[in-house]
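Let's look at chain A:
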Amino acid sequence: MKTLNLGESDPRFISEVEQRSGQKISRCYQCGACTGRCPNTFAYDLPVNRVMRLIQLGRREEVLSCSAIWLCAACQACAVQCPNEIDVTRVMETCRQMSAEAGLVSERAIQVFVKSFLGSVKRNGRAFEPGLMAGYMFRTGRFFTDVDLAPVMLAKRKLAFKPHKAGNGEVADIFRRYEEEGPVSCNLESDHA
Partner candidate 1 sequence: MNNTEIMKNVLERASVLLAWGPGHDALHASPLFARKAHDVDKVVMDVRAVQSLAAYLPPLFQSEKEGRIAVLARPCHVRSITALLQEELIPVERLILVVLPCQGKLDMAKVMAACPAAESLDAAFVDGDNLVINADGRQWLLRLETMLSPACVRCPMPELPDAMIPEGCECVRLDGQARRPGEGGYAALDAFMEKTPQERWEFWKQEMSRCIRCYACRNACPMCVCRDHCVASARDPHWLSELDSVTDKLLFQVIHATHLAGRCTGCGECTRACPMGIPVGLLKMQMNKIVEELFGYKAGMDSKATPPLLTFEAIEKNIREKGK
Partner candidate 2 sequence: MPKTYAYYPGCSSMGTSAEYDRSTRAVCRACGIDLEDVHDWTCCGSTPAHVTDFGLSGALAARNLVQAKSAGRSEVLTPCPSCLKNMKAAQHHAHDPVWGPRIERLLGRKVPEDMRCASVLEILFRETGAEGVRALVKKPLTGLKVACYYGCLLTRPTALMEFDEPENPQSMETLLAATGATVLDFPLKVECCGASLAVVRRDMVQQLSGRLLDTACELGADVLSVACPLCQMNLDLRQKQAACRRQTKAAVPIMYVTQLLGLAFGLDEADLGLGGLIVDPRPVLAGIGARSEEAADAPAGGQDDAKAVNSGRAE
């Protein structure tokens, strides 16, 4: 295991996570309730409490490049469980956003799926399931994803053939403004006490 140099702690990272998530990270006392309750821990490279600890230590790189933040299903179990009332799910989501912005994504497939989904919403105003699946398969090269399900879905009329358009371009406007604005900025001058 790598030795962590405590002098390399990045206080701006802690502050950014705190501001974007609205959570006070120092309140975590490492009881592990989040890890105990998390349904996806078995698939994580870092258990949730370690993610929290690494944020406390200001380890930007280790946190933003871990897979746990991408495999989190945002099921909120940890947030409900935390005895210190930290919304851990929000912290995980925040790290995922920051990971994408920093280009440290470890689970590319998930990011691609997210992009496909949002692309579909941007184009149509609503999510169009077959279209986004097609886009996802195309971009990841995972051509056999769930094709086993297609026949049964078609038989049960669970796949629409045409996207529904809605929103009269308002949704596209939201995306346009989002792209123009770029990642959200925090006031990192104020030191976190």
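Behind the choice of candidates: all candidates are chains of the complex that A comes from, given by their letters.
Here, contacts are C-beta pairs under 8 Å (C-beta built on N, C-alpha and C of every residue); 3 or more make two chains touch, one makes a residue touch a chain; residues count from 1.
As the structure is a computational prediction, the values presented were derived from the model and not from experiment.
When the candidates 1 or 2 are screened for touch with chain A in this complex, the one that qualifies is 2.
Contact residues on chain A toward candidate 2 in their complex (touch as defined above): 19-20, 22, 39-40, 42-43, 71, 73-77, 79-80, 87, 89, 93, 96-97, 100, 107, 109-110, 113-115, 117-118, 121, 125-130, 133, 136, 145-146, 148-149, 152-153, 156-160, 164, 166-168, 170-171, 173-175, 177-178, 181, 183-184, 186.
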